[in-house]
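A single protein chain has been removed from this complex, and every other one stays in its place.
Our next item is subunit A:
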């Protein structure tokens, strides 16, 4: 087995955490949404999981798609942020096996055996991720990046809660909503690190030397506080007016965060603009959720999909395109397919939301939104699978950035 990891035909895949996990992120995005739209429109069967298809869809998009991207990001970014050695190949391999086991086991219609195996695998993956990053974050000077660990620990609690409810016969969706909130907070935390580099690069590209972009902590902290408070309020009482106002507060705090980004035409550079749109989708998502709760309409689902398809989808796509290439020794892609794919993801979010606004026929909206999403991540797979499974060619070791950056 060790030989397979170190010198087999796919040895490069285990060189760095993002390689297998970003590959799986994009693949899950395509497969899980294709299965879901196939079920909704053609009645194709889904795995017979406890609590029905909606829980399967939400769980697999969060624990499958989102968690794979989180694993890929964390395994690559934390060693870079903390200037520590890269993750061992066999750790990457074990994490990969745990993730795959979790997906397969959750689809097995044997209760409770399948659920228990999925629980062990999913919690094992998250626990191992936490165990890998905790000492690095703790030993880091000033412990500047500990928030990643807190979020990860909270995700472990929420995942444990999900499986506990599932095994005890309680409807477990509330825990998936907690994970949604934690993902939003994680995006804000991660983007504050990524955006400093991306936006300042965009500024220098357009020749703006007088302006500097700074992701200011007070605005970010207010946004994270509001998001987490909403997540807690929603968990305590689903769709209560109190959480409606907090959702509106989160929306306002996220719009407030965009103040840092108004730096002139550099914002229109593709990566900067893509990350900027993430905040817009997140703000709009919370605004729609808040308005829906207070006005007692059925738009909450639209808001959630603006968060998950728009904000999470775009953030994951951007991170895979930026970190997934830089750490493979290749500059971010300058070709046209990138803005096309990003537009498709944004379009998917809007189309999916419009379904709840009764602006478009439901089946048409779901097919169109899914088609946009699947096309976008298929394009990513087409343009990246070789990069992810082949050794890097720039002479740099492991997960280092590209030579000019390093």
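A few remarks follow.
As a working rule, a contact is a pair of C-beta atoms (placed from the backbone, for glycine too) under 8 Å apart; a residue touches a chain by one contact, two chains touch by 3 or more; residues count from 1.
The working rule: contacts and distances are computed from a predicted model.
Think of the chain that is not pictured: of "Putative ABC transporter, permease protein, cysTW family", "Nitrate reductase subunit beta", "Hydantoinase/oxoprolinase family protein" or "Non-ribosomal peptide synthetase", UniProt labels it "Putative ABC transporter, permease protein, cysTW family".
Across A:103, A:219, A:325 or A:384, the residue that sits in touch with the chain not pictured is A:219. The missing chain, though absent from the display, is touched by one residue of A:252, A:367 or A:389; that residue is A:252.
Residue positions on subunit A in contact with the hidden chain: 219, 222, 226, 229, 233, 241-246, 248-250, 252-253, 255-256, 258-259, 262, 290, 294, in rising order.
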